[in-house]
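Rest of the complex left out; these chains stay put.
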Amino acid sequence: MNDLTARVRAFAEERDWQQFHTPKNLAMALAGEAGELLAEFQWLTPEQADAVMDDPEAGARVRAEIGDVMIYLTRLADVLGINLAEAALSKLDEVAIRYPVEQARGSAAKR
Amino acid sequence: MNDLTARVRAFAEERDWQQFHTPKNLAMALAGEAGELLAEFQWLTPEQADAVMDDPEAGARVRAEIGDVMIYLTRLADVLGINLAEAALSKLDEVAIRYPVEQARGSAAKR
Amino acid sequence: MNDLTARVRAFAEERDWQQFHTPKNLAMALAGEAGELLAEFQWLTPEQADAVMDDPEAGARVRAEIGDVMIYLTRLADVLGINLAEAALSKLDEVAIRYPVEQARGSAAKR
């Protein structure tokens, strides 16, 4: 168990929040935070979005929202007994087969 | 830069997908994957959701969706120059101040 | 064009917001508001969620969030030239074929 997982788990346990941290509720909280992150970008042009970290206030909000998403993702994975990095790496292996380098180069087409 | 960030970055660069991986697009992809994760839980009772990893098929889908969310979150943080674990830890420190242990114990009330 | 579509369109035009109301941006705003709606329910038990409208404050927030989702959905459909009610009805016809009454009764299984 890595450090972040342990920290988030301790945070929840100290507050007796395990009762709220069910898989269903955590999936909702994760999607809710992903929605708040969207809201930071929704009215920006692509150019403004690319430069968002140059703006100290917007940059801090984006970093905080990304932190929120990561906290709930870490907690959900912990509650489900899933290793987050391993889940990402095995999904990446799977996607690599579906999108071979030669055929996928420069194309966003779904397969 | 940790291993997963490097792996995801290489995956995108090999396919010349940097052009698609703008902050705005990646925030959308992240929220879309969070939505697919929701879909795994939406019709389950809380009890069924708690036991989802006991079902090999549903468990594999949940693990894959969590992997997808982590891939896009890692990629978005990389593109924005944000350290994912640090962003989560500093957000956790901030939330710890807003929800002191004594007052937050056992309560989901927002502050 | 129904009344709500006209009202939302006039609202945007009076403020010269057509420039922000692109399909991509509106899809993001819609998902962001759907995320805020989720947040109203995420820590509630199923029983508490069922009774949410009995609480004047939470009920008003839920109603406002549903209003927000409807505003952006209406605006997105208008910008794309889609009739919202017709799109829903034709999708319902399609789903009715995929989930025949006899086979779907009482089951949430995906088809």
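Letters are used for the chains, namely A, B and C, taken in the order the chains are written, and counting of residues starts over at 1 for each.
Simple rule for what comes next: a residue touches a chain if its C-beta (ideal position, glycine included) is under 8 Å from a C-beta of that chain, and two chains touch if they have at least 3 such contacts.
Being a predicted model, the structure only gives us computed values, none of them experimental.
Count of copies in the whole complex in this file: 4, from one repeated sequence with 3 chains shown in place.
The rule is short, and it goes like this: only the chains that are shown with their structure count from here on.
Chain A and chain B have CA centres that are 2 Å apart. Rounded to a whole number, the gap between the C-alpha centres of chain B and chain C is 24 angstrom.
Shared interface positions of chain A, i.e. residues touching 2 or more other chains, are given as 20, 28, 31, 34-35, 38, 41. Listing the residues of chain A that touch chain B in their complex gives 3-4, 7-8, 11, 14-17, 19-20, 22-24, 27-28, 30-31, 34-35, 37-38, 40-41, 44, 46, 49-50, 52-53, 62-64, 66-71, 73-74, 76-77, 80-82, 84-85, 87-92, 94-96, 99, 101, 104-106, 108.
By the touch criterion given at the top, residues 20, 25, 28-29, 31-36, 38-39, 41-43 of chain A touch chain C in their complex.
Listing the residues of chain C that touch chain B in their complex gives 24, 27-28, 31, 35, 38, 43, 45-46, 108.
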